[in-house]
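Encoded as structure tokens, here's the structure I'll be asking about.
Every protein chain except one is present and positioned as in the full complex.
Coming up: chain A.
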Amino acid sequence: MTPWWEATREGRLLLQRCEGCGHLQHYPRALCTGCGGTDLGWQESAGRGAVDSFTVVHRSPSPEHAPPYVVARVRLDEGPILLTNLVGDADWHCDQRVRLAWRTLDDGRRLPVFEQE
């Protein structure tokens, strides 16, 4: 599903949109989980949402992750939930409003993360 990652290079967070029923989903798939249709397009997210839940990770699973850092489920205002990181200093709590930020990866793709709104 390269279009999703390619869009991140331009700082655009895409959600997959079903042309049949309008359902929005993340992660991208070859079919719509709402209606089973396979005619799918893209819609850009406004990048606003709320923290469904989060956890501060204190042990590193691999060298590229230096604890402590925050892993979270963010529920976008458009509906879909993303696993992501929360960045910046904040006293995080569930239902807190957040907005899209970006972390650049080594190959130029960017990873959508979220910061306090």
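A few points about this structure:
The rule we apply is simple: contacts are C-beta pairs under 8 Å (C-beta built on N, C-alpha and C of every residue); 3 or more make two chains touch, one makes a residue touch a chain; residues count from 1.
Just so it is clear, contacts and distances are computed from a predicted model.
Only one chain is not pictured, and the protein name UniProt records for it, out of "Phenylalanine--tRNA ligase beta subunit", "Ribose transport system permease protein", "Biotin transporter" or "Acetyl-CoA acetyltransferase", is "Acetyl-CoA acetyltransferase".
For chain A, the residues touching the chain absent from view are 26-27, 29, 52-62, 64-65, 69, 71-73, 80-85, 93-95, 105, 111, 113.
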